[in-house]
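Right, I'll just put the structure down here and ask away after.
The complex is shown incomplete by one protein chain, all other protein chains being positioned as in the whole.
Moving on, here comes chain A:
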Amino acid sequence: MPRHQRRPSILMAFAVVLFGFGLGFGAEPAQARLNIEVTGGVEAAQPIAVVPFGVSDGLIPPVDIAAVISADLARTGRFRAMPTRDMLDMPARHEDVDLRDWTLLGMNNLVIGRVEPDGSGYRVSFILYDAFRGDQLASTTLVSTKAGMRNTAHRISDIIYQKLTGQRGVAATRIAYVTATGQGEGQAVTLRVADADGYNPQTIVSSGEPIMSPAWSPDGRRVAYVSFENKRAAIYVQELASGRRELVASHPGINGSPAFSPDGRKLAMTLSKDGNPDIYVLDLTSRELVRLTEHFAIDTEPSWSPDGQQIIFTSDRGGSPQIYRMGSGGGPAQRISSEGDYNARASYAPDGRSIVLVTRVNGMFRIGLVDLDRGFMRLLSNGSLDESPSFAPNGSMVIYATIHGGRGVLAAASIDGGGNQRLSQDSGEVREPAWSPFLN
């Protein structure tokens, strides 16, 4: 017979305090993780109650699954999770649920669940209810290792999110980013990959020289990046699971802006080996290198359209940096950014209908979202040096780099204006976020 967690409000309050200070449940990796703060936009969110999961007698799960799910849902900006201290009852089984209690508390949806031992791991089951209609919208059991419990919680969050919004969730995705401490020759730079909630940061590369421009392969297994470790810019492609990496571009001049084609077979990049920064595409299998632009201006920051047919890039050929589009085999380029005298680092939304970019507004560098059908630009950020925007794979949010309190931090903004969050480390700079594709 499962035992309910009897003092959840104290536990939850403790969890909130720990969460706020960047600590957390269970064994944390030694590396500083990213602390997430939700910075607003939750007024229009749907209320949902995620009841602390019941546990079998004597079992101490390594993760408070309900707390992880509540935080995941709250971060989307679309949900407001009920604090545990406001719950009148904490059912863990269907037969103990009285949905009227929850509708009286204003909850549209309710999630209950249980954790039971399964060999050396756990079996985690949950039910998602529509509290008003009385329907079970989802009822699923997942098997998890001890180490995989946070990921299991994120997968449950994504199932709930998809059931309630019709859109795939991104709780079980990851972000790559660059950290830096110190200055100049004394700096320590790392490339890291962490879960989308900032947990489980893993250092992929560390160096005393700059590391730039991480880019995910479409299958989420590899990351391309620029490293100056040999005292000059070079592009590497590294497999995350094995740590094995390949040097793919180390020409004279700059080697920058790697971008995988949607089929993962090619890497677009910027090289200045022919005298000036231009866009090239490297076939990762045949090693054939094709030059796509040939202009005395700067051409850089290539990004593929989701169908792989087109490449957008930054060029100052018209006198100021603007976004241009060409076929992915090269050919004539057409300017697509219209507003402003500085537009750069554009990338497509997953549906290909809009792009995010860095735009200068009254001397401030901000993140803009351009609707390609209507040509209309909307600002997603309000900092002064915002950069490196990267779409979540479901297109719901954009993560970018900004400065807060004089330090480099990451921020994420909902496309629909629903929610914003800030991700920072306790010390040092965080920059150049790249959101992974879907990983399962």
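Heads up, the rule we're going with is that a contact is a pair of C-beta atoms (placed from the backbone, for glycine too) under 8 Å apart; a residue touches a chain by one contact, two chains touch by 3 or more; residues count from 1.
Please note the rule applied: contacts and distances are computed from a predicted model.
Going by its UniProt record, the hidden chain of the complex is named "Peptidoglycan-associated protein" among "ABC transporter permease subunit", "Multisubunit potassium/proton antiporter, PhaC subunit", "Phosphate import ATP-binding protein PstB 3" or "Peptidoglycan-associated protein". Remark: the omitted chain is touched by one listed residue; of A:106, A:134 or A:208 this is A:208. Per the touch definition above, the residue from A:76, A:109, A:125 or A:227 contacting the chain not shown is A:227. Shown as candidates are A:152, A:257 or A:328; the residue that touches the absent chain is A:257. Shown as candidates are A:344, A:415 or A:430; the residue that touches the absent chain is A:344.
Within the complete assembly, A:365 is the residue of A:161, A:216, A:304 or A:365 that touches the hidden chain. Although one chain is not displayed, its contacts with chain A can still be listed: residues 183-184, 190, 193, 202-210, 212-213, 226-233, 238, 240-254, 256-257, 270, 272-277, 282, 287, 289, 296, 298-301, 314, 316, 320-321, 342, 344-345, 358, 360, 365, 384-385, 387-388, 403, 406, 432.
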